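Reading through the structure tokens given below for one structure.
The other protein chains are all here in position, but one chain of the complex has been omitted.
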Amino acid sequence: MPFKLQRREEHSAWMALFSPLIAVALMLATGAVLFASLGIDPVKGLSVYFLEPLQSAWSLQELVVKATPLILIGIGLSICYRANIWNIGAEGQFVAGALAGSYFPIMMVGWDGPFVFPAMIAAGMAGGALFALIPAALKIRFGANEILTSLLLVYVAQFFLDWLVRGPWRDPEGFNFPESRLFPSDAVTPLIIEGGRMHIGFPIALIIALLAAFYLTRTIHGFQIQVIGESPRAARFAGFSQSKMIIFAFAVSGALAGLAGILEVAGPIGQLRPVISPGYGFTAIIVAFLGRLNPIGIVIAGFVLALSYLGGEAAQVTLGISDKIARVFQGLLLFYVLACDTFIVYTFRRVGVVREAS
Amino acid sequence: MEMYEAIILTIITAATPLLLAACGELVAERAGVLNLGVEGMMIMGAVAAFAVAFSTGSPYLGIAAGIAAGAAASLPFAFLTISMVTNQVATGLALTILGLGLSGMIGDAYIGQPGVKLTPISIEGLSDLPYVGKILFSQDVIVYASVLLLLIVWFFLFKTRAGLSLRAVGDSHSSAHALGVSVRKVRYLAVIFGGACAGLAGAYLSLVYTPQWTEGMTAGRGWIAVVLVVFATWMPGRLLAGAYLFGAVLILQLHAQAAGVNIPSQFLSSLPYLATIIVLVLISRNRTLVKKNSPACLGKPFVPDV
Partner (left out) sequence: MTDEQSHNATPLLQARGIVKRFGSLTANDYIDLSLFPGEIHALLGENGAGKSTFVKMLYGSLRPDEGMLSWKGAEVSIKNPAMARQFGIGMVFQHFSLFEALTVEENILLALPPQQAKNLRQRIKTVSTDYGLPLDPTATIADLSVGERQRVEIVRCLLQEPDLIIMDEPTSVLTPQEADELFLVLEKLASEHKSILYISHRLDEVKRLCHRATILRHGKLISECDPQQENAKTLAAMMVGSEVADVKRVPQDLHDAKKCLVVRALNLEPDLNTGTSLVDVSFDVAKGEILCIAGIAGNGQAELFSALSGETPVSDVGAIVFEGWPCGADGIAERRRRGAAFVPEERNGHGALASLKLSKNILLSWNNANDGTTRKGIIDRMALARLEGAITEAFDVRMAHPDVEAGALSGGNLQKFVMGREVKRRPKLLIVSQPTWGVDAGAASLIRQKLVDLSRAGTTIVVISQDLDEIFEIADQVAVISEGHMSDMYPIDEVTREQVGLLMGGMDLNGPPEVTAEAMAQSLMRDREAEDAV
């Protein structure tokens, strides 16, 4: 190879800022090629996919609605990934949170009042956190790889949800549809604009992003995350406990995924169904990386990925292609952002041609 | 056919894709590369095999397409993790996401289409043997290939010089580099081999296991294959036992569902995943054993001095 990687002396601040933008540009370029290969005018394809959803008030609200869970989960995952702890089961924790929070409206019929919704939120966060603590405990106690356990538990959570809505939690008046009863008004996520789609989840996500940004950069506990993530040995030297961090990171990310889950079923969906997420838990992994594991970056990245969902729907309706194209764009984006991140730490160097000494 | 024959035959069918994919992942991990994109490569293999078999009518061309698709899917992962030293975990996830998306797009046209089933090959004379004939000698070509592949991988890793180089790269890439072994080349080849195996595993799913295309039909088998490699503590022989054990769990819960056992089907369906977690926990408990055989450079990026 004529070019080789060489480590920079210090991290490039310029690349740290621009690598996500370059990644998005590369994704768009690949998208153009993809559309062309499907026989679609690339300009039209890209504009249907990435611009049209931004042009109506309805879809802008929808964008916020989809970005909210992505941002919430992404922030939690960024804490894990910074600590080099690989929680990839947020999809399952999302489901667990939704189930735990839904207990009140489904099983305690008749309980209403101002405390119902806060109780659901608390239960949702606790449910997500507890479910996330399973892989954490298995890792600490037995050394079981958390990537695999957290991922496998997603399937378990989804089957459990499926059983509940087809079995004990099925709406008795629902004509045998696999759905729970609709949540009563006290158990519904409050909307920001009456009659709209946006709910209070979004401002909550923004506040959490600000808190997380402060926590990660300015507190000694946030500093621990960075040290543990980069070198367990240095962390031991500093007296930081890796086990406690594993518990903390899983609990926080699980709680945030659970919060996203209960906000979603109590908000845009309004009841439990066999499928309650279009893969938010997985897409949030991309959000976390595109946002460079920085909470503010994650807010922006959440919108980019939310747009990829809306674009997929638009492409299906307008262009007649499968909405799976959203996943393709998402996967490509993660590939590109990882590749671009390499240049924060490395630079290319031409391998010197040996000049003969005379 | 006897009941036990039917059960064993279906266990073999369920175990074969796990064995194939795990075999490829084992080679990649022995070279020091953790590829979590097995699920994505497998499903690319499944959709490619189905599509080609459907349009040509030949399951064998389908198999070839599955292998090629799996290998091709591994290329961007190989380039990123080996040449661009990206994080292997995240890149593997990207590959899985991309594979699930791309296969969904390609497969849209084939939903509900009848598949082309790969037929078994009976070995003249032997397949009529009592008790074991049907099980051992009346299988399709991929089943035979999977066992053969495992033997080849074992022989390659432990009896050949190239295999020794591959293990050396996984044990210490800097030492291997210092001795002049081309670390990147070895890793590229190992990852591509892993991709080809995963692709073949996918082809088996869409040509034999359930000869049709359904979205996401790998259903986590790629992840189970990754766990199997840990279960086998990176030793090919133990992979065989592991794959058949998991195949048995997958099948027995189906038989239980069919027999109308009084347990909700969803619980039975989660069994294979729970069993995988339990097995992973049991094997990880013995940290000395896992540590002893796990390639020391697994998951670590390699950047040589220029």
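Letters are used for the chains, namely A and B, taken in the order the chains are written, and counting of residues starts over at 1 for each.
Heads up, the rule we're going with is that a residue touches a chain if its C-beta (ideal position, glycine included) is under 8 Å from a C-beta of that chain, and two chains touch if they have at least 3 such contacts.
In this text the structure is predicted, and so the values were computed from the model without any measurement.
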- Message: Just to verify: which one of B:165, B:206 or B:284 makes contact with the chain not shown?
- Response: B:165
- Message: From the list B:174, B:214, B:233 or B:257, pick the residue that touches the absent chain.
- Response: B:174
- On chain B, residues whose C-beta touches the chain left out of the figure: 161, 164-165, 167-168, 171-172, 174-181, 287-288, 291-293, 295-296, 305-306
- Residues of chain A touching the missing chain are 6, 9-11, 218-221, 223, 226-227, 230-231, 233-234, 236-240, 349, 351-352, 354-357
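We take it that only the chains that are shown with their structure count from here on.
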- Query: Inside the complex, what are the residues of chain B that reach chain A?
  - Reply: 36, 40, 76, 80, 83-87, 89-91, 93-102, 104-105, 108, 215, 219-220, 223, 226-227, 230, 264, 266-267, 269-270, 273-274, 276-277, 280-281, 284-285, 287, 290, 303-304, 306
- Query: Within the complex, which stretch of chain A touches chain B?
  - Reply: 1, 4-7, 81, 86, 88, 138, 142-145, 147-149, 151-153, 155-156, 159-160, 162-163, 166-167, 282, 285-286, 289, 321-322, 324-332, 334-335, 338-339, 341-342, 346, 349, 351
